[in-house]
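Below is one structure, written out as structure tokens; the observations come after it.
Missing here is one protein chain; the remaining ones are kept as they sit in the complex.
Chains here go by letter, A, B, C, D and E, matching the order in which they are written, and residues are numbered from 1 within each.
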């Protein structure tokens, strides 16, 4: 029987058969659906209205009415987030191997409550990022413009939210929040990455920052920069060992130009400047300035490369 | 008369005049509207619910109810897809030059029917991609996480759907499905590209895979990788010759790091490793390891480049 | 008191306190809300239906009905755009320092009116871009396909609209329109960039074109190309001097391959070809062909880089 | 086996079995779906914007732009209506008994085209209804208020549209348009009813006007009035004979107060006044004034009635 | 202090104070929100697609695909309905007085499961109502038209669903489903009313059928008919005694014309015909024909009434 001869009923049967076990299908814990990208998007948009009131959401805000709006949003966010945290917890939960399901709803509520208390601190960090964007881009005419339009601020808002949830050991939700920003801005920051204050990514498309990166204060990177892993040690089971520190450490005041690829647990020293399109897999000393080898002028038809 | 003096009626007249012939406006075949990006988006989302039941769409699925959900979705998909295939066919149809319009509705239904029979095979390939993502990324904690969150799986789902439609010689629809993934993930794979099993693109933003690429099994590429064309031969009419093989062939087990640019109908041999940011326009032997020339430490103010 | 002890009321109070002054919150001019990304999206989509009738919007258009559709859309666009222009004006307006608020509504209407008169010219430029896309990509089978599917045409439509608004000194709205295309396509063109006719960006993801770039006719660039600034002179107040010419000038008939990084107020001479992944910070003469230094074959484990 | 023991699969089987033949399920003619209440609603709303420009739809209309808006709407309406007319035709089509399916798409387009030419006349009739509402209700302060708010004008707009379609022998669509108004306003006018100019229904809820009613000019009715049928002659097959004249004829200048029930093919003569809550099944002469028998004052507990 | 002097904060305080206790505000049981009218509307629309496949929802249904569609819908309905049943249960639950909350989720699932098994029986009853509508209205041209357009079938679908839920002692949800039909059609049937087969309400607006009515087979009623209660005995606490039989019993084959008001626990005997606008509070014998007293012709200015 060729594919062409399959009836609808045959195709259904084949898909059910191969979907009935293994990772193809997800059978969720009773009454707890998958995390909802749609609701998480709404939660993050609500957080934007709380962190930058007047720029997002109902735009007319006065000192008199700000408490009402922030209070109402926070209460809504806390409840919705608790539910999503619980869904994420159940999503990764393997009931056959664990008994951790006790009190997972209460635990999720407690985590959401703790997250809310981090918001004033997140606001302070984001304000330092806004200042860095305004100071770092000659095209920026006002601070407000960077808040409302800049991919860097949008991505860092998602990241600083996701990172706090990551530190609270929330499952999968931080990753989803990071991927939202990735899809919107082309900036891919793993929620585990530690990033200091006053961070600015100009343009940003294609920039990747790995899970175990540690980035200092006042760092500026451009589009297409990779701070990635180089080697992937395997354990005795021939599977990757997960969770090892494997991404670069970037000290304060570093600048990294477009398209640089920096791999491995190396250190880029304080104040170093990395030129565009370079490939770096070893430590760079503080204050160093690294650029690509001089390009060649030659007949293009003969080609470059090896 | 300067632009400033134009009235609304003048602007309308100028736009109608310049839009009345040439490519500016599209006058579709009677009763057959343009393909709908909105409906195609819905079709692809429905296909995700069929290929990975429980992860997308109605999340509670049991062995008892899976046949109902898959059967109902497939029937809906088949009908909607047949309509879109027909729209695509009419979109590129030049009635003045051809008489191919006979039976185009029947033909579209037959193509949609054939496509449906490919789904079990597409599922198998995607499961190998899921395994590759889980095996290739130390940050991946479960298989389910890669299905639900990873741009690589999202883009490959679109690609494997689009590629089957491309092989069925469906017009334009495969390209639209590819561009959807491009917009969502920054990964641009032409539907014509042939890709083996267990393919993984980590991060992926900015990766480009051209129409005539042939990629083997177990290949891993990172963000910003280009597998492109180098030269564009023209025919006697001074127009590009379309359809020639012009993109790289990548054999099994190759790894290509971030930002590598590989152009032309060359071969990257089995098991080769291509470092980041290199520019390659000649064959690379099996097992080779290619990296960029050593970068220079120098005064940044004096600049690199030529 | 640790974060954990904060009540909802405490968090509200902290957020109100730190949001009540400084850039964290926006207090808009009376009765003029923030620009709306949603409405601007709708305006740009409506402009697409006017510039390429039959491809977007109501798809059945005949010579008889085209004037009605174009006239009705233009009237709607003009009114909605005038309102958004006014919102943008008020967004950047610092009432404490200026008295420019007189007649801002009338001024916005006049600017919207002028913009409408530029549309026939924008159409002509876009048709040259369509021709360039069709001529430059062997995978393009019809002109219509490039209009309907290609990120380059989508991004250039946004850019040519945004650039005219930029020339009319409209505040912030051009930037928002540029960022919409950036999010959709990964192509980041500052509205200030001057771009000649017949411009084509193949694939395009990660390409960045800065505010003061001047690009000639018949230029083709690939994905991940940066035309950026290199140095950022500061004024006496230790702040960046804004508005200086600081990005490359690219003459007619230049081709720039994927991932090239070209920085500073340099000139890429007529007909030059820039290979992929190079870093250029000095002038390139007309007709030159520049490629990266030859890559090295070596043990990957030992690594490249410095 | 009791109901309680039925499994999901059993219920599915029972529903499929009883739905597979008879009127329970509808199997539509190939490729022609059911009429869409949603699209018909949108068509009628679009017609309101054409009949009363500036009150509905884009509200800013000037003499300069009115032709664009009306032209664009009419073109859209004509195409959408043609499709719905065709769906309606196929809905009632019994292919086993007829060969009328030839050219049904062309026929539907012609009917939609003819309907469009009736709109100027429909406008004139509705303007007379507006005048009647303004003149007949002491609470009406402007003509515009009756157009924008009054159920009578809303219901009559639907009716005058539906009645023209009924006269063109369009199937089922007129009835759907009538039921939309019925649901919105509680006024149930069969599309077949013939109604003269300057008709006003104050309040209107519960008023019913039957298929073969003939109503003159300047008639006013209140809520809860029934102009219905009294007897239903059956044919030899013991089924109702359909299509016979069976509803009242109401001559010019009649007023009918709330709750009157008037049944059968009788005539209410010119200028008659019918009081509330009466039951009339015989002719009423011109100029007559009919009221209910005097009510009784009595102990309510003992009750009225027979 | 007059109302005019109240600040926003004052109004908030007053509303919080008066809303903090008593019936003004609802404080729901933990984690169980109010029943959702929106979701219940969607459930009922889904039930329509199951009861009358092809008329509602995805309209192309074949014998091959019907099981998939019905199975998928039923599974979705059962889960959504179980959740709404639980919400309704919690809405009326007074935790301070009862311990009935044990297992309320399980109980709700069981009730939803039982409801699903009633659907084949509900289908049979509705088909008898369709037949009655077709037989009873000379304006009905096909059975399908009555299913798709007639308020009577729409209202009876809601009622027969709601009545089964009422019999299962589901709280409040049946009432909400009844009120949906009331708002759509103006027909107000209490879910408790017992109605035999082949029931038809022509036009229907304003018809009211009370909680304890018992209606036989083949009954036909017109618009504005009330089958209501007359007296409301109070208990020792001076509150109404709830749940007593207090509405009419209508035997088989009765016809009741428009606007008749029939009150109290009386019996309308088999085959009786009740004329329009009468007021009846005593039994009517089988076969009787009741009409209003003869109306008077008199000067309207002098008025009727007492």
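The definition used in the following text is that a residue touches a chain if its C-beta (ideal position, glycine included) is under 8 Å from a C-beta of that chain, and two chains touch if they have at least 3 such contacts.
Please read all numbers here as calculations on a predicted model, not as lab measurements.
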Contacts of the hidden chain among displayed chains: A, C, D, E
Residue in contact with the excluded chain [from D:143, D:197 or D:270]: D:143
Contact residue for the chain not shown (choose from D:190, D:203 or D:246): D:203
Missing-chain contacts mapped onto chain D: 50-56, 59-63, 66-67, 70-71, 74-75, 78, 114, 116-121, 123-124, 127, 130, 135-145, 147-149, 151, 184-186, 203, 205-206, 222-224, 230-231, 257-259, 264, 275-282, 284, 290-300, 303-306
Interface with the unshown chain - residue positions in chain A: 58, 60, 65, 67-72, 75-76, 79
Residue numbers in chain E that touch the chain omitted from display: 3-4, 6, 8-16, 18-20, 22-28, 33-35, 91-92, 172, 175-176, 179, 182-183, 186, 188, 190, 192, 205-206, 208, 210-211, 224, 226, 228-229, 232, 239-244, 246, 259-261, 263, 273, 275, 277-280, 288-297, 301, 303-306
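By our rule, only the chains that are shown with their structure count from here on.
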Contact distance in steps, from chain A to chain D: 2
Chain E against chain A, contact positions shared by both copies (same if over half, else different): same
Chain B and chain C, separation of their C-alpha mean positions in angstrom: 24
Numbers and ranges of chain A residues touching at least 2 other chains: 8-9, 12, 186, 205-206, 224, 259, 275, 277-280, 290-297, 303-306
Graph class of chain-chain contacts, one of line, ring, star, complete, other: other
